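As structure tokens, the structure follows; a few thoughts come after it.
With one protein chain held back, the other chains of the complex are shown just where they sit.
Let's turn to subunit A:
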Amino acid sequence: MASLSSDEWRAICDKFTNAQNLTEVESRNDPENDPFRSKYKARELLREIYCSLKSFEVSEGEEDGGGESGDPRPSEQPVDGQREDGFGQGFSGDSPAGLRAAKLGAVEYYLGVNHVDTEELSAGQEHLMNCMKLLGRCSVSSENVSLFIHVRNQLGILWAGRDETETAQGFLETAESIYQHYMKEDGSPPTDMTEYFTTEEKLLTHQERTKRFELAYTHTMYYLAQVYKNLGQTERAATYCHSTLQRQLQLNQFNPMEWALNAATLSQYYITKGRYMEGRHCLSAATVISGLAGEVPSEAAAQESETENERREQLRQKRAEIARCWIKYCLNLLQDAKKLLEDNIGELDTDRQDELKRARRGEEEEEEKGRKSALLFGSEDTFDSIASLEEKVRCLFPLDFTEARAVFLVGQNYVTQAKEYFQMDGYVTDHIEILQDHSALFRALAFFEEDLERRCKMHKRRVDMLEPICTDLNAQYYLMIRRQLMFELAETYSEMMDLKLTLANRQADTQSLDSHTIKKFNHLCSASAKYFQMFLDSLCSPEGKVPEHLEEEVLRPALVARFRVARLHSRLISSSPSVQLDNLNRSLENYKYVVQYCETHPEAATTVETELELSKEMVGLLPLKINRLKARMAANN
């Protein structure tokens, strides 16, 4: 900096500080009818800095043997995505020429960002590419690596905004590899670009340098996650989201509640992919980190201050959200295990169970190995609590009732937690969703239960929690939810009915059932039919007319409900022939509907193949039965 007097240099530094201040602080207060006022001012200052540096360069031209005219690669445009990461070529980053290039590059970079911010994309791109060109002459070193990363981040954003995702990907992936290479080869805390224009006494500490540099790379990860998401590469996107979260935690740059919610959401991705170990890890970390946000203010405190009230609301809501993610973890784990273990009629396949139990040991080892290679969250003080939380619930499929019950209980515990915040009054949809999950937890657990009596009780619990809600809800605003509830209730009653029948048959070897059992059976049967019918009625027009054409999303449920109603009516037990006749006629009527609907709407047939086949058969058989009954009635009269 020989020919720049220290005064001149100080002036440049002041201008730079000013420009930064204008961009980052002042611009927030710009009036709405002149939203970029401060940014335009900052731009002027940056241009002035650029001119000063440039003129200084010309006067210093002899020093680097040719200066501008001696550009080693005059017309070459650096294009990323190819192997062009600036290692081992051109000026060394810490040479005077390299430093000068970096400084000019940094001004170009700031000018580029400024133009992009003020919606002048092409101009912004040009400045950023100038920066790339200047950097292209230098090798990566601790003096300029930060700029190498930043400029590529910006170009990535720019191109992604133009829907040129692949171009963006190129820049960002290069930034990633430059970072990795640098950390392997050098790794010392690199100079931040702002330091190019600060006087000696204001240079950053090593800690601050590292923080800024790592943050830039965290952004690279984050942008790549978005690029992969936009390219439809969800698995990669998830990995990069995971890395971003991990880095935020490592570098202590996060808001606990926000971080926790993100980790909990990421767990839902893993769960749906069947990766329960990763899912559990995310959730445990979410719970532990959310604890860092502090205690929930008491109700009394909330009533006294508005900010406490808001904080209370926020903390309670987000913790309840995390609890809901946990519920889904338990539920999906149970349901997936059920799928794995059930035979073709939905009962527990014991051979399969034994087989899986034998394979268990191998899985456990696999889990241990997986844990070691996985991307783990946590800092020194949180690592242990995360691990201990993970131990509270397994990530392997439960294979018998005891194991399933353990998962169920964890899930149920979170149901209670979630319901505390998401109460019926104010959060209808959320509250019901939680109840539906609770019911589904019972349903999955019932599968593992061998004692039919107890299994029946589990289903009864489901009915008890869903039935009152279904009747209380406003039919107009909660049509969809009510339909779901009706269907579920109908199915639950029907399941209970089947269980009761099996139990009765088991106890009494004789064919005849006692009157109490018959009464019970009939009750369950008609309750099931009632809810199926309610579901079907909800599809009718306000005048009660059955729709001629069923919408696609209700097509299958509606036809299945018809079929089930038909079946339930034919199963009702009655000693009175006239009641029997009524039931059979209603049954026939509903079977006929299914057959006729599929005749007039051939596209419907494929959605209910089995039901249609059986319905056709019954439409053929039931009239015979009805006629026989009629004949018997006539004979008796």
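Simple rule for what comes next: a contact is a pair of C-beta atoms (placed from the backbone, for glycine too) under 8 Å apart; a residue touches a chain by one contact, two chains touch by 3 or more; residues count from 1.
One rule holds for everything that comes next: contacts and distances are computed from a predicted model.
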| UniProt names the one chain left off this complex as which of "Kinesin-like protein", "Phospholipid-transporting ATPase", "Aspartate aminotransferase" or "Methyltransferase At1g22800, mitochondrial isoform X2"? | "Kinesin-like protein"
| query | Which of A:N344, A:N474 or A:S512 sits in contact with the chain that's absent? | reply | A:N474
| task | Kindly state which of the options A:A168, A:A302, A:V463 or A:C525 is in contact with the chain not pictured. | result | A:A168
| Which of these touches the unseen chain: A:N262, A:S284 or A:Q533? | A:N262
| Chain not shown: contacting residue from A:S122, A:S379 or A:T429 | A:T429
| Can you list where subunit A touches the absent chain? | 32-36, 156-157, 160-161, 163, 165, 168, 218-219, 222-223, 225-227, 229-230, 234, 237-238, 241, 244-245, 248, 258, 261-262, 264-269, 271-272, 306, 310, 318, 321-322, 324-325, 327-328, 332, 424-429, 433, 472-474, 476-478, 541-543, 547
